[in-house]
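The next block holds one structure in the form of structure tokens; read it before the comments.
A protein chain is absent from this complex, but the other protein chains hold their places.
Per-chain residue numbering starts at 1, and chain names A, B, C, D and E are given in the order in which the chains are listed.
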Amino acid sequence: MSTLHTVNKSPFDRPSLTSCLNHLMPGDAVLLIEDGVIAARKGSAFSSPLEAAMKDCSVYVLSPDSSARGIGDGDMVSGIETVDYGGFVDLVVKHDRTQSWL
Amino acid sequence: MSTLHTVNKSPFDRPSLTSCLNHLMPGDAVLLIEDGVIAARKGSAFSSPLEAAMKDCSVYVLSPDSSARGIGDGDMVSGIETVDYGGFVDLVVKHDRTQSWL
Amino acid sequence: MSEDAKKFLYVNRKAPYGTIYALESLEVVLIGAAFEQEVTLAFLDDGVYQLAKGQETAGVGMKNFSPTYRALGDYDVNKFYVERESLEERGLTEDDLQEITYEDEDDDWAEKPSIRVVNRDEMKKIMSEQDVILSF
Amino acid sequence: MSEDAKKFLYVNRKAPYGTIYALESLEVVLIGAAFEQEVTLAFLDDGVYQLAKGQETAGVGMKNFSPTYRALGDYDVNKFYVERESLEERGLTEDDLQEITYEDEDDDWAEKPSIRVVNRDEMKKIMSEQDVILSF
Amino acid sequence: MKLAIVVNEGPYTHQASDTALHFTRAALEAGHEIERVFFYHDGVNNATRLTVPPQDDRNLQKEWTELGTTHGLDMVVCIAAAQRRGILDANEAKRQGKDADNIAEGFRISGLGQLIDAGIQADRLVTFGD
Partner (left out) sequence: MKLAIVVNEGPYTHQASDTALHFTRAALEAGHEIERVFFYHDGVNNATRLTVPPQDDRNLQKEWTELGTTHGLDMVVCIAAAQRRGILDANEAKRQGKDADNIAEGFRISGLGQLIDAGIQADRLVTFGD
């Protein structure tokens, strides 16, 4: 039993990512979408919290959204995986529930 | 020459208050409106930054908004003044420009 | 409640009045109460302000919907989990929240509090036990 | 520019694409350029992402409006102040921003950079010198 | 698998409607069933046929209408949220004494119960919002 958490806002603009990371259970997954992808950029204030979360959770980025914001795959915190919309669907299916941190 | 800054979002939900306080000039005024009034509650994580700002700036709260959120005048950080919509208009007139931190 | 009832969680993270999400979340809860599912409400981050005592909205010209939370007990909605850390950061305590109760049919209709202040670890566990999560 | 031109500041604090504010701010700047006022653009907080290099929007199906910033020099809009602290917090440097230039008519049409990275104290001073501030 | 989609913001202002549309398409391509697409809050604004986006931009209402009619999707606009925001079908317009309606093809107006019902019927519910 695990949860897919989606975060669609920049962690600099909203507390959603921080709240999300504070409520993860081991085995959960976090998918960064829309402005949420800003968290994935390496060297940002949110790199450490994401790295800590990846100890027992997975972190994904929706690649059409990171591309739109000029964040290349090489610009991201290492360990983060990218998915497209089809991969987003697969993640929803694979986890027992989806929680959107709006 | 001074600026009236309005902040309409909770400091827990947006960086607007923090950004605003970081860009104040001595003699400026900050008016907390809408969900921005949440910053005014004493004992919150934002009490100290507001107290620091009040050393050379004024801080106001739009009282219809604090009342709506159950924040009484006695619940606020001391030194904050309350105004009604008429007082809001007076503040706009009194300062040379208004900057809305949206 | 039927055997195959689903567990619905309403997650409330936004302050009332500044945006409509709190009010329109409450409207879903009211309609959802008729569906015989297992309903839980979570209040965290600025969402804790939805339950603040003493809301007076005459000045802003908006309808004060806070009394409606007190009516939810009559619709078997009586699990209001409020996150302690969210209260503390905001300088609030349980005393700043309105009193909300329900009558427990399994305990001779004794009046019991609907609001339970929980810490973050309890909240995360509650979230992980749901079937459907609606976020506002 | 006329003697009585007003100083207009456009404050951009939001990332592009997730919301429409960046695009609709740019639309105001384009129209405003015809009014012969003194125009300054400020990019801080997530607004710095509006100028990020290499934006590719085919995947999200939205129009890439980032090239439009490069055209603003032709409309005498060439003061782009970007806050250094906002870049740093986000792991960005000036090299991650697109190159935007204008031709300086007062200096034999020499090509000069429109983007000037400033620190917070400089930004606050710029803000305090305006007549009209439009926030997006 | 049966998926329910909730769209909470209007077109263009927030990316939510775009993301929901791409997600729904991908789910259909992967062979999943869409139990319902429910439009709530400002999401009801996706359903007005009066939008005229710029020529070089996407037309989100048309894309939803096309996706919905092609795949027979149940696209429900919450009636309470729609009334607050001025989204009406011909019946509602008549009932409310309004002289025009604006709902687009492929959408139907119904109650919030349809959101709960979607949560009950679907295997997964995914929300797109602000």
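Just so we're on the same page, a contact is a pair of C-beta atoms (placed from the backbone, for glycine too) under 8 Å apart; a residue touches a chain by one contact, two chains touch by 3 or more.
This one's a predicted model, so the numbers in the text were calculated from it and none came from an experiment.
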| task | Could you tell me which shown chains are touched by the chain that is not displayed? | result | B, C, D, E
| query | Who touches the missing chain here, E:24, E:65 or E:102? | reply | E:102
| remark: Residue list for chain B contacting the dropped chain reads 6, 8, 33-35, 62, 64, 84-86, 88-90, 92-93, 97-98, 100, 102
| said: Just checking the interface: what residues of chain D touch the absent partner chain? | reply: 6, 8, 20-21, 24, 27-28, 31-32, 34-35, 37, 131-135
| field | In chain C, positions touching the absent partner | value | 17-20, 60-63
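The working rule: only the chains that are shown with their structure count from here on.
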| Set of chains adjacent to chain A and to chain C | B, E
| said: So using the touch definition from the top, which pair is joined by more C-beta contacts, A-E or B-C? | reply: B-C
| Per-chain C-alpha centres versus the global one: which chain is nearest? | A
| Just how far, in Å, is the C-alpha centre of chain E from the one of chain B? | 38
| Residue list for chain E, restricted to those that touch at least two other chains | 15, 22, 125, 127, 129
| field | chain C residues counted as touching two or more neighbouring chains | value | 45, 131-133, 135
| task | So, with touch as defined above, which chain pairs make the list? | result | A-B, A-C, A-D, A-E, B-C, B-D, C-E, D-E
